[in-house]
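Complex shown without one protein chain; remaining protein chains in place.
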Amino acid sequence: MMKGKKKFIAGTAAVAEAAMLANVDVISAYPIRPYTGLMVDLSKKVADGKLDAEFVHADSEHSQLGIVHGASASGARTMTGSAGVGVTYAFETYSPISGGRCPVQMVVADRTLDPPGDFGSEHSDVLCARDQGWIMGWAETPQEAFDNTLIYYRLGEDQRVSLPQFNCQDGYFVSHIPGEVVVPEKSQVAEFLPPYKLAKPLDPRKPYGHGPQIFSDQGPALQLQRAIVMNRAKEIIPEVVSDFNKVFGRKYDSYIENYNPNDADVCLFVNGAHSQTARYAIANLKAQGVNVALCRIRFVRPWATEEIAEVLSQYKAVGVVETNNSFGVAGQAGVFTPEVAATLYSLPENKRPMLMSFMAGLSGEVIRLNDFYFMAKKLVQAADRKKIEKPVYWIGFEEN
Amino acid sequence: MADSKTTSQVKEVTIWASGVIQDAEARDTANCIAAAASKEGKHVQAFDNYIDLPDRVNVPVRKYARISSEEIQEKYLYENEHPNMVVVVEPTLIKGFNILRGMLKGGMLVVNTGKEPEELLKFLPNKELLAAVATIDASKVAEALVDDFMDIEGAAAGVLGRGIGAALAGAVAKVSGYFGLESLKEVVQNTDAAEKGFNNVKIKIL
Amino acid sequence: MSLPNIPKEKQLPEGCIVDSPTTEQDHMTTGGWRVLRSVIDYGKCTKCKTCWISCPDAAIKVDENGDVNINLKYCKGCGICASVCPVGAIARIPELDFEDVSVYRELPF
Partner (left out) sequence: MSDRTVTLEPIASIAKAPLQEQYVSGHRTCAGCGPALAYRLIAKAAGKNTIFIGPTGCMYVANTSYMCVPWTVPWMHAQITNGGSIASGIEAAYQVMMRKGKYDGDFPNIIVMAGDGGTADIGLQAISGAMYRNHDILVISYDNESYANTGIQASSMTPYGSATSFTPPGITVPEGEKFWPKDITAMIYYGHPMVKYVAQASIAYPIDLMNKVRKALNKKGSAFIHVQTACPKGWRFDSSKTVDVAKLAIQTGMWVNYEIDEGKKTLDHVPTKREPVEKYLKTQGRFNHLRPEDVQKIQQFVDGKVAEA
């Protein structure tokens, strides 16, 4: 059952509520638009005595990550966050944190990297760090941002996994536009999320050395170890999500939300906030007799290869909405197209849909209903003609 | 499938030295050996051991030279896996370490010391691997020790064979026959030391 | 997705978090580095422990009588002890003059 108090708050504030219920121990903050609201809320909660945590205002994003790294290794539940160039400034720290298996949570309200100096959402910032051994996924709404906070702590802190998490939301769209958030009761959170317990914390009573250098031939085994636990995270996501649904009365899919799956020949592949508009566009098109499906991934890392392949195998054409830049990448779109292409390659040829990319939602650009209609039209055309005329469309720069 | 260990035609020379103090000398020895063999049209490599870094005072460091009449196929290895020839710049190291590691039967050992070759055998538990052991007091014949700050890992080699490297390479030429003294003299600065190394080396065939 | 298992001999502690030693770190013995061995003349030694406090490798041990002893398993032969000894009671003698093999290592260093 959906128990708890209804609040009308934006995504960063929603995460702050979740962090309070998760009884987080150490928070490190540094301001950068548009994630800052999270830390503004948390600092107030700590100042008002509503949350017993150390709120550390750091000297930079890099230090923010250092602070939560040290705290997490000592046995504290941690939260930090950033956006845009702040995410990239801290880049050095990401691999040591996942390699040291510290389940730090970093909230990202994403933002375009400079240049241009731009506050708007683009997934490019944190997607840079997709290969650093962190769990990563986007929330579509403030409610999902709230929920993901708890789901990620549970998943990342599971001793079978012990990995850090990027809890992402679209800057401004989710971080700044309030939505309804049901804030559950403390007892529910306690039922879902056990206290944080690290296997080998820094503790003078039982000393360990964290992170010595190794023999060169020991390296591959350590890398495989991280690959194995990331894989394990994927295996236990259904367990975590199903527990979450049970305790909080939600209906999340584990890996993929597949909207309007059955009648459609074509599918839009979307990550993050824009999937909400896409869903309305699909409903409107359906009323006009045009059938388009939506595949929204809940996790970018671990990437649910088999599950995504299975969903997409139902369609004749798939359109990847990129929402990020990757200059010079295979397919000349963003980072999702090569990942989807590799995913589809695991399917037999007769089940492999055609693949197109739409460069949209860049530098904070809003993807409008009309834009999705355009994408749907191009997808349906390709499916009808059994041919891709143009693999990549830059939305806003194309003739109809 | 071909076994890379047995099909390799590469002659491997491993040079052991005491870290920092003899680091440049040991690198120079490897460079002299490779350069001299190269003069004779051989395919060569000379490189530092990367695994034991950073270089530290007194730590055993290893430098490698590889000589082959055919093109060297596996160029990207960290270590000489089966040295045919081992050169020891700091003789004390034979006490603390298995300097003959990886050597197949019939190998050679050149040690920088004024002692007789026989005196060293007691420190070598695996001496049965050796076909010859030789000693040369290279520190004495060359006198000068190369002491150049810029000669560190990864930097380009400057002038070759200024110090005891020339003398040790001379001894290696005599003991191994991998290259001739004349070729060595063409590449080193201190030709006198190279010649003395070649002529004064004491060899004990086992 | 199936990944290979890590065979037992290649397994490492998760996250490279390793046990701390209690008295010495035996898998990194460093006595083989030594070129000159420090030898204490107990007739001259005043038990002032200056050598002990000055050893970077904690390779000088003080026994129950207050005598200092050099731990040849770890002594790298730097010679600081001989330099700081106020009464000149420590001599440095070439390691090759001693027949005993104190350390013999295969592993890197």
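Read from first to last, the chains carry the letters A, B and C; within each, the first residue is number 1.
Just so it is clear, a residue touches a chain if its C-beta (ideal position, glycine included) is under 8 Å from a C-beta of that chain, and two chains touch if they have at least 3 such contacts.
On a predicted model such as this, the values are computed, not experimentally measured, just so you know.
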item: Displayed chains contacted by the hidden chain, counting the whole assembly; value: A, B, C
item: Residue touching the undisplayed chain, where the options are A:28, A:165 or A:337; value: A:28
item: Residue touching the undisplayed chain, where the options are B:12, B:25, B:55 or B:137; value: B:55
item: Among A:58, A:127, A:193 or A:267, the residue in touch with the chain that has been omitted; value: A:58
item: Absent-chain contact - pick from C:2, C:23 or C:65; value: C:23
item: Chain not shown, touching residues in chain B; value: 19-20, 54-59, 147, 149-150, 152-155
item: Touching residues (missing chain, whole complex) on chain A; value: 25-26, 28, 52-54, 56-60, 62-76, 78, 92-93, 96, 100, 195, 202-205, 207-215, 218
item: Residue numbers in chain C that touch the chain omitted from display; value: 12, 16, 18, 20-30, 33-34, 48-50, 52-59, 62, 71, 73-74, 76-80, 82-84, 92, 107-109
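In this text, only the chains that are shown with their structure count from here on.
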item: Chain centre separation in whole Å, for chain C relative to chain B (CA means); value: 28
item: Whole-Å gap between the CA centroids of chain A and chain B; value: 56
item: Contacts with 2+ other chains: residues of chain A; value: 215
item: Touching two or more other chains - residues of chain B; value: 51
item: Residues of chain C that touch chain A when the two form their complex; value: 1, 3-4, 6, 10-20, 108
item: Complex contact set, residues of chain B against chain C; value: 18-19, 51-52, 57-60, 90-93, 95-98, 101, 113, 115, 122-123, 125
item: Complex contacts: residues of chain A adjacent to chain C; value: 99-102, 162, 199-200, 207-212, 214-215, 218, 221-222, 224-225, 227-229, 231, 234, 305-306
